[in-house]
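Since the structure comes first, as structure tokens, the remarks are kept for the end.
What follows is an incomplete set of chains from the complex, kept in their original frame.
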Amino acid sequence: MTGIVHDSVDSLAALIPDGAKIVVPADYTGIAMELTRAMVRRGVRDLYLVCLPVTGLQGDILIGAGAVKTIETSAVTLGEFGGAPRFQAAIGDGSLKIKDATCPAIHAGIQAGQKGIPYMPLRGMIGSDVLANRDDWKVAQNPFSDEEDPIVLLPAIRPDFALIHAKKADRHGNVYIGIRREVMALAGASRQTLVTVEEIVDGNLLRDDETAAGTLPALYVGGVAEARKGAWPLAFWDEYPADEAHMTSYVAAARSAEGFQDYLDQFVTGDSRAAAAE
Amino acid sequence: MSDFPAPDEIRTEELLIAIIARLLEGCRLVSSGASSPIPGGGCLLARHQSGGAMHVNVLGSRANNLMTNGGVELFDWAAQGRLDAFFLGGGQIDGQANINLVGIGDYPQAKIRWPGSFGSAYLYYLVPRVILFREEHTRRVFVEKVDFISTPGTSDPEVYRTGGPYAMVSPICQMGFDKDRRKFHLVSVHPGHTVEEVLDNTGFDIDVPEHVPETILPDRATLDIIRQQISLEIAECYPRFAAKVFPEAMNAA
């Protein structure tokens, strides 16, 4: 009704300008892989990529495609499939600026964004090289303590876009996120949330008692598009498992820049993706 | 009297699960981390041994998930003082129990880049029993000094710190850590291994008591529980691990 439902994932990707600050969740939350491929197809550049709190294939592909200028994350890993090859290469040649963090620090920065406060204090980190390399973080005395009590202050993270994949959305733009509560923080902190879903459904998810509690209200959502198997080749909730053969072949291909380019040609800009996902 | 199996009847993974469960005794809430089948198994065994009194969260599990408030809840437990034990590994661990999960060489352009620090730079400060666990015991891992401190083993007295290293478990030995002396000490050596082997494969100086006991094996009843029950619970999250370590149980199930 308000143009919130897009006809294609590429149309959703077109909303993201070069230089945007985006935030993506960890794999268990639901990764918008088809949207990621659409972003590579459109050639997005200079992204500031925040990971809540880590990333995997999604970050590796964006980095390999040259879309990312800066990454803020607690880890980049393909999990049981090993290290993230394009990430490692980009770190090695200095082409990627990294802001190493620790998981709860990114959560706290995002929660500060969600609460509209300029920063949040957090325990830990003092004496680590993680803190030593973050000139955007501060250490200050806890004003409620009479004794010496330094604590880290983390500035709010307020991305332009949060990108997620979810199970379903209605035509109003309400999105079913189920138990993945971290999406509320992501969406609250971000100017708008772009969502791909397995299915667009009739009705209103907020008015159904069974779905309301697990629904991200449309007021946070900048656009939705249907993308069946939109998290492929990653696992998505209990809906489908990771495509292990594809992941293994990705890791092999992405070991070299050329292999990675072939991968993009085949599965991102080419038309093998749809067939492979079936 | 307990009945003990012979050392060669026990797989290393089973021994490590039993050691970890022992280290968790008396905890109220424990959690394993990502990609951690052995710590997860240790938690599940410890819960069994507690008669169900222990709350166990296995990250990535559906059946043993206690988090209903999103990915941040584990960290909130730690700061609330509710999380009694957690596990950390590391590409490098040094003699002061500093942990490096970031890489080798100069930061940020590491020669070898690992995934990153995950939650270590926080949980290590706030969880009373952090169990350091590595399946590789070599001088490559256990170094004199880490190249990057993802999280320090000890802190100055003004730093708020209720947690830290409680034990180190590897396939050849178990160590303890003295936070005042900032130094590891050998607690026991697993059957089939020697103090000399430990020292040869550890790149930092450790305290070795005059008499180093052999690690106590799980008794047969415990081993049966691990093989017949814990194995199946582990398999929910870690089917490949379970198939490798517990082929009999997996075939029977």
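Which chain is which? They are A and B, in the order written, and residues in each are numbered from 1.
In the analysis below, a contact is a pair of C-beta atoms (placed from the backbone, for glycine too) under 8 Å apart; a residue touches a chain by one contact, two chains touch by 3 or more.
Keep in mind it's a predicted model, so treat the numbers as computed, not measured.
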| item | value |
| --- | --- |
| Subunit formula of the full entry, expressed with the displayed chain labels | A x2, B x2 |
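Heads up, the rule we're going with is that only the chains that are shown with their structure count from here on.
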| item | value |
| --- | --- |
| Cα-centroid distance, chain A relative to chain B, in whole angstrom | 29 |
| Residues of chain A defined as touching chain B within the complex | 25-26, 28-29, 52-54, 73-77, 79-80, 83-84, 87-88, 91-94, 98, 100-105, 107, 111, 122-131, 133, 147-151, 179-185, 238 |
| Chain B residues touching chain A - in the complex, by the definition given at the top | 34-35, 60, 62, 68-72, 75, 79, 101-103, 107-111, 113-126, 148-152, 155-156, 158-160, 240 |
